[in-house]
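The structure under discussion is supplied below as structure tokens; questions concerning it will follow.
With one protein chain removed, the remaining protein chains of the complex are shown where they sit.
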Amino acid sequence: MVSVRGHYGAWAVALAVLAFLLLFLVIPVAQVIYVAFQHPNTGAFTFVNFVDFFRNALFRESFFNSLYVASMSVVVATLFAVPLAYFTTRFDFGAAALIQTLGVIPLIMPPFVGAVAMQMIFGANGSINLLLDEYFGFTIPFMEGLNGVILVQSIHYFPFILINLAASLQNIDRSMEEAAQNLGAHGFRLFRRIVFPLAMPGYAAGAALVFLKVFDDLGTPLLLNVNNMLAPQAYLRISSIGINDPMGYVISVILVAFSLFALWVSFFLTRGRDYAMVEKGGGGLGRRELGPLGRLGAWLVVLLILLIVLTPHIGLLLLSFGTIWSFSVLPDGYTLAHYEEVFSTALPYVRNTVLYAGLAALLDVVLATAIAYIVWRTDVPGRRILDYLGTAAVAIPGVVLGIGYLRVFHELPVPFVGTPLASWWVIIVVALTVRRLPYALRACTAALQQVSVSLEEAAFNLGAKRLRTVRRIVVPLMAGGIMAGFVTAFATAAVELSATIMLVARESDAPVAYGIYVYMQTAAGRGPGAALGVLAVVMVGVATYLSHRFVERGRRVEEADRRLAVAQGA
Amino acid sequence: MNEVQAHALHGRAATIQARRAESIRLEGVSVAFGEQEVLRDVHLEILPGEFFAFLGPSGSGKSTLLRAIAGFGPPPRGRILIGEEDVTHKPAWARNVGMVFQSYALWPHMTVWRNVAFGLEERGVDRAVIRERVGRILELVGLAELAHRRPSQLSGGQQQRVALARTLVVEPRVLLLDEPLSNLDANLRVQMRRELKELQRRLGITTVFVTHDQEEANTTADRIAVLDAGTIRQVGPPVELYDRPRELFVATFLGSANLIPGEVVAEGAARVFRGPDGLQLPVDGAEPLGRAWAFFRPEHVRLGEASQEANGMLFRGVIRRAEFLGAHVRYTLAAGALELLVDAPHDPNVPMVAEGAEVRAVVPTRLVRLLRA
Partner (left out) sequence: MVQLRRLAGTATAVLLFAAPAMGAGENQLVVVTSFPKDLTNVFKQAFEERNPGVTVEMLKKKTTAGVKYIQETAANNTSDIFWASAPDAFEVLKGDGLLARYEVKATGIPDKIGAFPLNDPEGYYKGFAASGYGFMWNTRYLKAKKLPVPEEWEDLTKAVYFGHVGMSAPSRSGTTHLTVETVLQGLGWERGWALWKRIGGNLKTVTERSFGVPSGVNSGEFGIGVVIDFFGFSSKASGYPVEFRYPSTTTLVPANIAIIDNAPHPDLAAAFIEFVLSPEGQELLLDPKIRRLPVRPEIYERAPDLPNPFAGEIGASVYFDVKKSKARYNLVNSLFDVMITYRLDDLRAAVGALHEAEAALAANPNEEAAKLVARGWELVDAVPIDEARSLDPEFAAIFTKKRRKATDVVTGRQAEVEREWDAFVQANYAEARRLAEQALALLR
């Protein structure tokens, strides 16, 4: 750690970041928590609301359903993610970058449209079941009740496992695997006994994230009309019984508590197990050529998985080009009219989305870089708190944050704008910033940790002041990680709905996800809504792909160096 | 490793010797990474029970060659035979070739015991037998007490012994060591290389190891293959390589060398090497004509004794540098356009020649060899 002399700058930045997090994360959430402990009749402090919760069979059932769905989603997501991660990192696979990009696309499926598209294809009278019924006389209840939630969730969130697992696999020293082969292990046994355990930290991190996201998620169960889960219960209680019903807040508190617990468990499980493994001459699992049969098999598996996980997008595309699609395998006809409508009326949504998600992502990387730097490179007392707060935001359901903002900011007028902060468009940016900060924080922290302290010391040694050093040495060296953080934050913020839906005060302020929601509320709006969804996916997908290329280009140079080093036998 | 353990290691080595030693034969082996060829047409036979070293600088292809024998890396062209069996197209896991990795590649998620038992488990060996054999080999390498530690809790030397035990416990046909000593500190390295050699002698297992350290190769190997730029330059016992290098690269890579550029010309029936400054050396009549280098070791040059060695090459020059190295003094002698290294044994009764002194030097003709570039 670089010792800090005259560190007023670091102090000021730390305090500013802390103030932001307190104002926009801690206080709103504390508001929500506070209500849960208030007696509904007298306002006194009480646990009676929690007693009510656990004595109610419906809430208990919801609790167990949420647990079940979250666990099963992790299992199914694992089935999707493991082969994709393994094949693309382990074998010389044409278009590995493309597969990994396609593998990330599900994350950017805007809610509402995704579930509608899934219903059209996997639903009780969706394409697949209509075909099955016609040719084989049976149907499969893919989308019935909790099944549907599990399927949609695991398709939506499996990229979290994919990304983390692939990174972990890439970091395993090749000799670890070769040593096992040398001792006679191969195929699945090799994977099970050596490769997977070594990739475990990455897997656990991804799986914990999936669990937590599914546990907290509101949109999917609501869209599939599954109510017996915690998040929908919280939302329904608050939105239909009223903002004063304590049960909604109790459920929110339970959601937050459980998410923090899951986060802590994953942290605890992986702590000290992050095998720093890339050693001299090692450098990742050796990529191997597959035989023609193996190649065919691997492609089949990968394509099948891609087909399943891209179903919502395929359905969305059909919806956006289809005329009428009702109780039939495919739409009755195809048209461009929906796109015409979108391009003539819906562009403000796109502009708002780019603006909000862009600003939020920018704010995120600035905050994340500041937090990472303060935590890892200064000795400001209590600096860890910033890290914990920034990370804990991942455990705050969007609904809880939205409710908290409404409660705290609706009577706070913004000077010169004349509206309360809660209905000013900037609050949407703030909400998105807080929601996506954990992603950016992780990327920036990782990037900073790869920048050797000695590089900074060299700059200090040459007389550079701290701020100049950060600007001229640290930030440029972190550019790749910052870029990755920006893109992740941007891509996921662009399709966020759960917090924004509560905060959009005017239609002209609405982002794409909200626009899609509005379209999807009318019979004639399904096509244009789907077209707008396609537009959003394409927009974010292209951004992701470009950044992937950007990062990959840097890595290819490294990779080439490394191969050369390996070939030359250290 | 302390003396007692070292002793134990020697004493019991014979108990795990089970197989007859096998030879390794490489016939025209070439390996390419994509377009880049890193090994070209390697022919080599390693004899049963031999302790063999691949020596070369970084990028010479020595590790690639070792990995090809183990079945790693891109599939090679040519043939690789172990004993009489052609293993060229056999997958790595079916070769039963023991390999110790440079990084040791101990699995961090398994204890020492599980690491060592792994290969036997993969072979479906009975559990009781596994328990017995793992126990025995861990005792052999002196780690029985650390069996339930994780690799991260071991020192570098202990890790290396676990790696060795893990490889040997499955009784491989041959043993391959990839820079086995490079991760140890200097003292331990000297000790370990002796023990390795002793162990190999006891087991009698055909062993190949890769190193870039000539001293390590010289002290342990029965024979050495010197590699450079993807080809084998010379194969032979250490002494032969040192004394009679066949080419420039081998001469310079093993030890220090004086090299004088020149040309072999015919003088009537006889042939003579002509260097700069009228330097002449009569050579064998069979020596081909053309450019060549006169090669001799610094320790073979004598300072100021020209009269006593009539049959030698004579130099006259100025001492540019004198470096005291303990056992000997290394002088750098500027003789015309040439710079020669001269190693004189250190004698406390004889003062060192001062820098700037004018001296004469001679190297006996019989210790000069002609090399082609």
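A and B are the chain letters, set down in written order, and residue numbers restart from 1 in every chain.
By definition in this document, contacts are C-beta pairs under 8 Å (C-beta built on N, C-alpha and C of every residue); 3 or more make two chains touch, one makes a residue touch a chain.
This is a predicted model, so every value here is computed, not measured.
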Missing chain: touched chains present in the view: A
Touch with the omitted chain, as defined above, among A:211, A:339, A:373 or A:486: A:486
Among A:69, A:120, A:316 or A:512, residue touching the chain not depicted: A:120
Subunit A, residues in touch with the chain not shown (by the definition above): 40-43, 48-49, 52-53, 55-58, 116, 119-120, 123-126, 145, 222-223, 225, 227-228, 232, 236, 239-247, 323-328, 345, 348, 351-352, 354-355, 358-359, 362, 406, 410-411, 413, 417-420, 422-423, 425, 475-476, 479, 482-483, 486, 504-509, 518-526, 550
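Note that in this section only the chains that are shown with their structure count from here on.
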Of all residues in subunit B, those that touch subunit A in their complex: 33, 36, 38, 56, 58-64, 66, 70-74, 91-94, 96-99, 101-103, 105-110, 118-119, 122-123, 166-167, 170, 179, 210
Touching residues (chain side subunit A, partner subunit B) in the complex: 173, 175-176, 178-186, 189-190, 193-194, 197-198, 200, 273, 275, 277, 279-282, 286, 289, 563-564, 566-570
